[in-house]
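Missing here is one protein chain; the remaining ones are kept as they sit in the complex.
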């Protein structure tokens, strides 16, 4: 169970509802996932986190789908179960196909492997990369 | 210094040179970076790793640039200095602009933050994400 | 299920019971949590781990509550579900309020973010910090 | 070398200078460390990150020193060299003595050990912790 | 539930069945665990991963049991629940006794502790180790 509980819309303060409303409007959805309901116990973290996510995940030099896949890549490397589930869902909604997911996983797996080969063999950084 | 040393092209066995040649041809470059020179002490790992990388990083459902940025995202999450340096260079070569790099970093940073918020608040996975 | 099973007090050897008794006396509690029951299959690890924990977590230059919060910070960064649950409970028992927990999470999240920004941007350590 | 370079005060845009000025004023210091100079290539990340750090690290339910030690705990667990150096310096400035640092390290080391013992023994979360 | 589902032998393509058959023959077993059934949605990753595992885990300079224990050590450090469960089972099948498991855990726990002590104290690498 979430440490400080989950705050439903009906029980939320106006300050929290405002964030919930913006999440739903921005994501064009009619529900709030548990992550936000858990953060809602600390309205300042809720607001700051949502504001940052909204700003960062908006399309810019990178597309929204690319950003969602990057989010999955990090979450998988960190073994965060909640984040893998939620951001895989978000990436699918943003257009990630099964084939794209499979390639994403292949890259993430390979990167985790070669990260350790590079460190384990104590490879020095090439001058050209500095 | 690399644990088993670095094997230069001039000193490499035909088996290793074959891999080096394929790396240079595939990447349209005339040099081999230290990672491969370090792995060359174990030709079977050199060959298997290169073969996997070549297959995985080729454009498919995802573009080569997207794949390189995913590689950077994982390497940064894992704090692998060599890999951050080499794959940032590779991503730039594949077309990553400064603006794209900056957005990539913003997403990676944010994902690492919310991964811990989700775990720390012990958030249960929503039914809709299962 | 715990790999080597859980050893209950009633089934424990005198050597294990001695540790269990000390845990309960030190913590002013009447039960043993699963972590210790799992380690009990290896009495030497049980004894060494408890002895170290007891020594390290006792108030000293840092208060017991601060130490418990540090424990939570590490467990969250490492995504250890068991440890997050047990040490959050321990920190609450030691006096952590909801407001303190919320600030703890905010710091842990932020630190995980800036750790990756620092590495990803390949920031050199300032001379003044050396 | 930092991926996008380091932006010195003299070369900074008014937008970046404003953040630099606030960092120096808030921290009562007359210099900017490399982390911020590296982020300055992306003014929106610079501003957002500083704003979050300023808000999160201010004394509240937890003291500033406790927060700095939590930051060190996370950075050490993640093996971020830059962050360990900079936040250890910050914690010292906030009043961390050698004895406090030593206890901090002991807790961080122990937590990293028991995190793996808990996972490795596949210990189930006790009902009382849920 | 696995993101792309689990492919049972009865529903598998000839290409996937060929891998499944080789897994069962190599491991002298009559079933396929979920990991492979999940990867089967991407036959090229299934094939490449199995081929690499088969090559790497075969006895060579290191015994099969040692390799399985190394696999457990990494999985525990990374907190991968599935991998801890499956490779602990594999190590037991390869001959790991309870006493060996207990020592394995003790080493993994200790290594995770001293890894952080070394980083946290910012210890420089001795000349003799370079």
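The letters A, B, C, D and E name the chains in turn, as written, and every chain counts its residues from 1.
Here is the rule we go by: a contact is a pair of C-beta atoms (placed from the backbone, for glycine too) under 8 Å apart; a residue touches a chain by one contact, two chains touch by 3 or more.
Quick caveat: nothing in here was measured; it's all calculated off a predicted structure.
Peer 1: Of the chains you can see, which ones touch the chain that is left out?
Peer 2: A, B, C, D, E
Peer 1: Identify the residues of subunit A touching the omitted chain, counting contacts across the whole complex.
Peer 2: 72, 76-77, 79, 81, 84-85, 88, 104-105, 108-110, 112-117, 119-122
Peer 1: What residues on subunit D make contact with the chain left out of this view?
Peer 2: 79, 88, 98, 101-102, 105-106, 109
Peer 1: Residue-wise, where is subunit C in contact with the chain that is not depicted?
Peer 2: 1, 44, 48, 52, 55, 130
Note that in this section only the chains that are shown with their structure count from here on.
Peer 1: Could you work out the angle of the rotation that brings the CA atoms of subunit B onto the matching CA atoms of subunit D, rounded to the nearest 5 degrees?
Peer 2: Best-fit rotation on C-alpha atoms: 120 degrees.
Peer 1: Which is it for copies subunit A and subunit E: same residues on both faces, with over half shared, or different residues?
Peer 2: Different: when the shared numbers are divided by all numbers used, the fraction is under half.
Peer 1: Among the chains, which is located farthest from subunit E on the basis of C-alpha centroids?
Peer 2: The most distant chain relative to subunit E turns out to be D.
Peer 1: Centre to centre, by mean C-alpha position, how many angstrom separate subunit D and subunit E?
Peer 2: Each chain's C-alpha centroid was found; their separation is 34 Å.
Peer 1: Report the inter-centroid distance (CA atoms only) between subunit A and subunit D in whole Å.
Peer 2: Here the centre of subunit D sits 21 Å away from the centre of subunit A.
Peer 1: Counting only residues that touch at least 2 other chains, which ones in subunit A make the list?
Peer 2: Counting only residues that touch two or more other chains, subunit A contributes 1, 3-4, 44-45, 49, 52, 78-80, 88, 102, 106, 130.
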